[in-house]
Each structure stands twice: as C-alpha cells, then as structure tokens.
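Yeah, one chain of the complex is gone here, protein chain that is, but the others are all in their spots.
Let's look at chain A:
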Amino acid sequence: MLKRIDPRRDLVSADDAVSVAPVAQPTPLGKRLKLEGLKRSFGPRKVLDGLSLDVPAGQFVAIVGRSGVGKSTLMRLVVGLDQPEEGRVVIDGEPVKGLQSSVRLLFQDARLLPWHSVLSNVGIARTPGWREAAIEALSDVGLADRLNEWPAVLSGGQRQRVALARVLVGRPSVLLLDEPFGALDAMTRVEMHGLLERLWLQRKFTTLLITHDVAEAVALADRVIVIKDGRLTFDIDVAAERPRHRADPHLAALQDKILAEV
C-alpha cells in the first residue's frame, strides 16, 4: 500500500481559506465515510469479501477495478439499496442501515422519468421549495434554459447533467458516482469533469467515483483505490494541485502505476 501525503495541499487549502473566507462560501457538506469489512456474495460468487475503506470528510476518492469486480455492488451497499451480509457502513461515526437522505447515487445511465419535464425530474423528491432548488441546481449544471423540456429530447451529456442536478438538490454529504460519464464522448466527458470538480470544490461533499478510466481518476480524485478479488488492494494519494493539467508527467506516471495494479 502506498501513501504519499503532499504537504503543499494543506498549504494551498490554508491559503484558500484566508483569501476566500469573507465571500459567502457554502459550508462544506462532506461527512466521513467508513466502510468496515463489507461482504456480499451472489450465490456461490463472493463479490465483496471484507472490503474496508476510510474516507475523510470531503475527500474525493476514485475507485478503479476490472469489470464485474463488484464496484456497482459496493455502491449499492453504501447507498442502502442492498444490505451487506457482514460489515457495516458508518457515516460520521454513526452506523447506518437502509437508504440515507445524506447519501446520493448517480447511476451510469441518467434514469430520468420520461413523463416528467426536466424541472420536475430534478425536483423529483418534491421537498418543500423544490422548484427553486431545482432551478438553482439546473443553473449549476448549465441547463437553466431547458427546464421545461422533455428528457427525451436532450443529448446524452445533457441528460447526465440533469441527473447530476437531481442529486445536487438533495444536498448530499456523500456523493456516489457509478461511472456517470462512461457513455459520453471524450469532449463531453472533459466538460463534465470540469463541472463536477467545480461543484465538489464549492461544496466538498465526500465523493466516491467509479471509473474505468484511470486518466479520469487521477485528473479528479484526491485518492485512487483499486478493488480486486473483493477487497481493496491498492490505495494511493494523488498529490497534484488543482486545476490539474492532463499533460502533467507526474499524473502520467501515476496512471501507469495504477494500471499495473488493476
């Protein structure tokens, strides 16, 4: 296991705090997420076999692993759609069971309700004041002008942005992203990366991002972990300042290192 903490990162955030503090900065939403020995099998197939992970509040973690290794299964356990056979999920010191209002999951496909407008899809939970919250979230993802349209007429990238707006309305403390950009073209992906990074920097929700794309992982995350054989087998911090440059040789070297572990 490799751990490298970059001393500069603390400096940068301290700097930020000094220079930006007077402006109305949204309070960080993130909560500490701890996964303790999660086990889940389907029939004879042990998919997760005692997976543990400790994520500090507000950290951005990318999870990589081969197809079928159990990444989506892990997300379903964390969000509460499925229960582990053993182990538990702990949020801010509290063991949780079942669906949590502080945890939101963005699926690989947008899963918009075709019979609702973009706006009412975003405000699907219909919490008090949902309309204003939905409009705000839609402008955060740059779709404020499309709120009265049917989802069917949006492009793939736009749909995924609507789905992102929908999870943002819930003001999650823990945001789970299950390969949300997997189906998008390269240009749109880069756009979505920028959007996600900006939102995360603003709100600092604790984030788990599943991705097949190691370049995406090192471009966005504070930390990359690899899942293999039902466990966490590799864990590395990404010590690069933001905004990051894709051509950064340090990141490229990191990518190779991670790829060797997958």
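What we mean here is this: a residue touches a chain if its C-beta (ideal position, glycine included) is under 8 Å from a C-beta of that chain, and two chains touch if they have at least 3 such contacts; residues count from 1.
Heads up, the rule we're going with is that contacts and distances are computed from a predicted model.
In the listed set "Oxidoreductase", "Sulfonate transport system permease protein", "Xanthine dehydrogenase family protein subunit M" or "Mannosyltransferase", the entry agreeing with the UniProt name of the missing subunit chain is "Sulfonate transport system permease protein". The chain omitted from view is touched by exactly one of A:52, A:83, A:101 or A:202, namely A:101. Which of A:93, A:114 or A:249 touches the hidden chain is settled by the complete complex: it is A:114. With the whole complex as reference, residues 79-81, 99, 101, 103-105, 107, 109, 111, 113-117, 124-127, 148-150, 152-153, 166-167, 170 of chain A touch the missing chain.
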